[in-house]
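Here the complex is missing a single protein chain, while all its other protein chains stay put.
So, chain A:
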């Protein structure tokens, strides 16, 4: 939950957080689970496991908790940072939120996405990347080795991450994710899924969800790039969006035409209970997060119930309020203190798993008492990408960005120019068989074509080379805040493949990797939105009578000779 914690430190004030004296010379492992009711009757469960190993220079090569496989990986390929994610399903930015840390850093494009920053000389980066993909492929039982081919990965300059020097980025949009990928991921945990929060990961229930994303992030300071050596940190997160099974109570309708949200408990959504913590973990916590939108709705509800003059503070502290009820009293309630939203705030209910054991398992229940409708915080822009045109010869890619409800506090004014400007970067990789004509780039602002140079601050293009490298486009756009929508269109021709290059089921089409849209101005790029589309371009052709015709072709020049 590093991302969450960072967020909290930035925005929240903790009443008292157990900042255990982090002695640098110890390996650490902590596990956390965040549960969040979503606006569309689903539940988000976000597992977070964090392992840290002290620097090799002071601690040595042998570890008690830190997975040996990953330690060796870091040492061998000199990885400074790496992130690998396996995702199935698409994050629904409109309903599940696009502005909180969970969605901005954990919502990943479908399939496998891998990026890594290496601490090696420039000419060795590609070799390291290739070896890394093969190693990860073996480690996670996935076809990550397909990222080895130079057509599959790219080297973004600044569009993906601001600092990237020797960064390589690759994604396999078509990769199916299943338990065979989860099992090796769980093996990296000291308790595996035998104890602690990971016991909740009942395979049928977590793969039944609407969204499933398992992520692994490594960052190391082993190679002296920074002055502060903190060793290697490994973040493993699993984000699932589940639909609680509707019990008979859910069918009960209320007068206001709204249906009661389905109530859930750990045992109902996962089919298991937590029977105590992983003994190797420093901390083992479960959080229930209540969104700001929900909190304000509840407050209104509360005001209606109690009449005016109710004490807001005491209301928010309670875990049993008119909207919902938690079956277990939380150990602590953490409340966001936010200058911009002083009225309502995010509330976290914290549970410490230390207190539970096999005989007394932890099974948190969340019961709705009254139907509530709320919406999740939205990102400043809602991005979608689509294909235009028909047929198998050519088409156009369009990346469309629509401004969402302008909520104050999101649109930070560009103080220098005295006018409100929104900056964002678009990073798009296209495979070589999508031959993009970059000179056809057009920018439509509010539906009207505009000059490209007016809105694009800078652009870096590396055109695709047939069968050698993918096309990479990095663009920094600057828009006035009043703009409602921006659409970027690029025309392309569809390339024709050699018969060996077709994927097994070519009629399904080919997936173009997701575009990444990032907002550098928003709190150290905390805000990070992946677009949700996955283009399918059915590229081609059935070669059904192959060999016979080849024979014909080869015979015709001889006719001419005769």
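As a convention for this text, contacts are C-beta pairs under 8 Å (C-beta built on N, C-alpha and C of every residue); 3 or more make two chains touch, one makes a residue touch a chain; residues count from 1.
Keep this in mind: contacts and distances are computed from a predicted model.
Per the UniProt record, the chain missing from the shown structure is "Phosphatidylinositol glycan anchor biosynthesis class U protein", taken from the list "Cell cycle control protein", "Phosphatidylinositol glycan anchor biosynthesis class U protein", "SCO2 protein" or "Protein YIPF". Only one of the listed residues, A:89, A:371, A:463 or A:520, touches the absent chain: A:463.
Across the entire complex, the residue among A:272, A:332, A:394 or A:423 in touch with the chain not shown is A:394. Residue A:495 is the one among A:89, A:271, A:361 or A:495 that touches the chain not shown. Listed by residue number, the positions of chain A touching the unshown chain are 390-394, 432, 435, 437-439, 461-468, 471, 493, 495-500, 541-547, 549-550, 552-554, 556-557, 559-561.
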